[in-house]
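Structure first, commentary second.
Heads up, this is only part of the complex; the chains shown haven't been moved.
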Amino acid sequence: MIIRPPRHWFIRLFAWHGSVLPDILFRLFLNLLMSIVAVYTFDWYKTLGIKLTLAPFSLLGIAIAVFLGFRNNVCYGRYTEARVLWGNLLIACRTVQRQVIAVCPQERESIMQLLLAFCYSLKHQLRGSEATADLTRLLGDDAQNILARRTPTNTLVLQLSQRLAARRQAGELSEMVYVNLDQSLKQLSAVQAGCERLVSTPVPFAYTLLLHRTVYLFCCLLPFALVPDLHYMTPLVSVLVSYSFLSIDTLAEELEMPFGREGNHLPLDAICHNIEINLREMNDENPLPADLRPDAWYRLT
Amino acid sequence: MIIRPPRHWFIRLFAWHGSVLPDILFRLFLNLLMSIVAVYTFDWYKTLGIKLTLAPFSLLGIAIAVFLGFRNNVCYGRYTEARVLWGNLLIACRTVQRQVIAVCPQERESIMQLLLAFCYSLKHQLRGSEATADLTRLLGDDAQNILARRTPTNTLVLQLSQRLAARRQAGELSEMVYVNLDQSLKQLSAVQAGCERLVSTPVPFAYTLLLHRTVYLFCCLLPFALVPDLHYMTPLVSVLVSYSFLSIDTLAEELEMPFGREGNHLPLDAICHNIEINLREMNDENPLPADLRPDAWYRLT
Amino acid sequence: MIIRPPRHWFIRLFAWHGSVLPDILFRLFLNLLMSIVAVYTFDWYKTLGIKLTLAPFSLLGIAIAVFLGFRNNVCYGRYTEARVLWGNLLIACRTVQRQVIAVCPQERESIMQLLLAFCYSLKHQLRGSEATADLTRLLGDDAQNILARRTPTNTLVLQLSQRLAARRQAGELSEMVYVNLDQSLKQLSAVQAGCERLVSTPVPFAYTLLLHRTVYLFCCLLPFALVPDLHYMTPLVSVLVSYSFLSIDTLAEELEMPFGREGNHLPLDAICHNIEINLREMNDENPLPADLRPDAWYRLT
């Protein structure tokens, strides 16, 4: 499915996206308040010998640029890696299903169910949500055995493996073809372990703390540094600079753990749904479930 | 085919490329207008106590540089990844065809048709255009069955797979050679899923919004910050700075979704055509279709 | 397991993380002292014709930004690579175990013990700690032969290999399936050699020295450069800038060698423990060991 947000520059300028901005609105308001305080108390605190100029802030700005740029790259890299892993899942599912249809068509139905169960189980594992409904729909009573496990997703790969091993034992799959299928199962394992790695290893917390503190202190002190130069224009410029620094920080934050259900997270529901449509059509099922559609903000969950 | 845009620096300086500049001309004109307003109202609004200096804009410039640089890298990365995927498609097509010619020459014609149908179907899927003409040309009546599917491109891989599986069943392909061909089919799947990933996962929309807004506000306020220093020269410098910021932003935008038919998009028509020439010559067809040539702006579609 | 540090911005601002800050507190205090000296001796040393302004420090700031940014990327890259290697270890262990269960279930117990011994032995090798307890728990008396070796971890791969080779010799594993298992053992070797490479090749020491010296001299001279502009505000800004430069330097330092037991190091204990749970559940053991839980600062060892 092709997803295209609106491209006209004027629309984009005023589009309300529903993410990031609501999270930082309160802090922007605080910054505005502090700017106004700075403007009105400037003449008084100047007499106390307190002054701040913009020059040292450029210097600090360089340091923050290094931090923000680094953290943003890292978090977006996690988001992209997560998306690539789920893209690999689509490849692996299609490939296993195609191979099974070609060399062992009697298992096409049962393998498809296990593959879909793997996808949904992985999704629920990553989101910390309840897999019972999806697994029961796909596997029927067998779902209970899976759900009772500590590592249900891994158990599903094991079951796929054992199903194929049984056919090999029965002489229906040659060694060569069995090993070829086994290679594809390995890719399911790789996707699972890659996602688990992302979810259990956040960016070192010290980075996040360090960046937050530096950015916040910077935004707090900024109005006082701007006031000698800009006077009445201080609130405008201060809020604009704070907006750009705080929102890139917040956005990076959201992308760090991309498996949730928030605005800029990966649409795992839609991806699982798409895998289901693909595998079911490969098995000539008819009719197929309808596509999921993005909401008014071009978002899928 | 070797594609070389003109290299002389003087020609490049004034070359009309037909992309990017037309998209931002209107906004540059607005910026020029605002600069002129700034120059002529400067003396008046200064008396109101409103002043803007360049110092805070350097600071904002750093933030925007981080954003623009990041987004530009990401979008160009998508463009490059898309091009690599289509390069891999050429490798996979040549390899499958070569292997089929070597071990199963009786299928060389039918496999070629399916491979070409795969390429054209993928192109149309990515561009959201109509695949009927191309598929009918290649597959004849079989095209209808493909086109009726929800996932036509994937169905073509399945048909390739089943064609080879039938030969294996008939004992004409050994297990080993069959698995080797199957590995190459997997690469077709990988190309398809990679392209689908790019097309269904734009850069998080919040990045685009954030960047647009910051860049536009920056360009709007810039003339007022330049005027105290530059006076009559304000329009020149303001338009130059805006030109560079807006055009890198617009160019990144175009590269984000590289499968279209615009100026800087990938020449999928030419790539498909090239694959067709390669496969047909491998089957000793004669005469071959002519090469596609770039237009006056060194562009192919 | 999903690990999520607290996300509210206000909590983060004042959270005490227990890493980085304690390491640089003394140096920050020195910087504060020097700032106060600068403020109170400014009038005096100015009369000697000594003056420092901020402009050359911006220039030096650019150079330091290049260095810090580079070193930070490199060290974080090492951290990430180490994490990916241990993620690959999980994939390899699950895959070997799955394959053994499918094609050679009589070895499932002994192979699991060797796989776990490999993981724990690698962990202890990388941390320079004592492997005796873990290996004895897993291998019993055989542990002595392993521990007596100069390269115990590599010896464990060799034992895995010989165990499978014996089954192949006995005709219980076909050539094809044996080679498939051998490929998975190769991945264990790749993980081991990757970790050994990280641990035996620090970032060239000259980088570290160069960066330390430049950052420290910069922080020492900074108060004297700030004082003409900021006077009483010098200590605040000087400590803020030093905090951001020193902490990113210190953090990079910690991530450079990510196999230790400090705050931001990889939780190898938890990773090994998780592999153990996975493999034991694949062998249907019951009950399984409990999960390790992060401490109050969201850290695992």
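We call the chains A, B and C, going by the order they appear; numbering starts again at 1 in every chain.
Throughout what follows, a residue touches a chain if its C-beta (ideal position, glycine included) is under 8 Å from a C-beta of that chain, and two chains touch if they have at least 3 such contacts.
Fair warning: this is a prediction, and the values are worked out from it, not measured in the lab.
Visitor: In total, how many copies belong to the whole complex of which 3 are placed?
Guide: Altogether, the complex is made of 5 copies.
Here, only the chains that are shown with their structure count from here on.
Visitor: How are the chains arranged in terms of who touches whom: line, ring, star, complete or other?
Guide: Contact map by chain: line.
Visitor: Find the most central chain, measuring centrality by the gap between its CA centroid and the centroid of all protein CA atoms shown.
Guide: Centre-most chain by C-alpha means: A.
Visitor: Between copies chain A and chain B, are the contact residues mostly the same numbers or mostly different, with half as the line?
Guide: Mostly different residues: under half of the interface numbers shared.
Visitor: Measuring centre to centre with CA averages, how many angstrom lie between chain B and chain C?
Guide: From the centre of chain B to the centre of chain C is 38 Å.
Visitor: Would you pick out the residues of chain A that each touch at least 2 other chains?
Guide: As it turns out, chain A has residues touching two or more other chains at 55, 58, 62, 65, 69, 175-176.
Visitor: Taking the complex as given, what residues does chain A use to touch chain C?
Guide: Within the complex, chain A contacts chain C at residues 27, 49-53, 55-56, 58-60, 62-67, 69-70, 74, 126, 128, 149-151, 154-155, 157-158, 161-162, 164-165, 168, 175-176, 178-179, 182-183, 185-186, 189-190, 193-194, 196-197, 199-202, 204-210, 212-214, 216-217, 221, 253, 257.
Visitor: Going by the contact rule at the top, pick out the chain A residues touching chain B in the complex.
Guide: Against chain B, chain A makes touches at 1-5, 7, 9, 12-13, 15, 17, 19-20, 54-55, 57-58, 61-62, 65, 68-69, 72-73, 76, 79, 83-84, 87-88, 90-91, 94-95, 98-99, 101-103, 174-177, 180, 226, 229-233, 236-237, 240-241, 243-245, 247-248, 251, 254-255, 263-264, 266, 277-278, 281-282, 288, 297-299.
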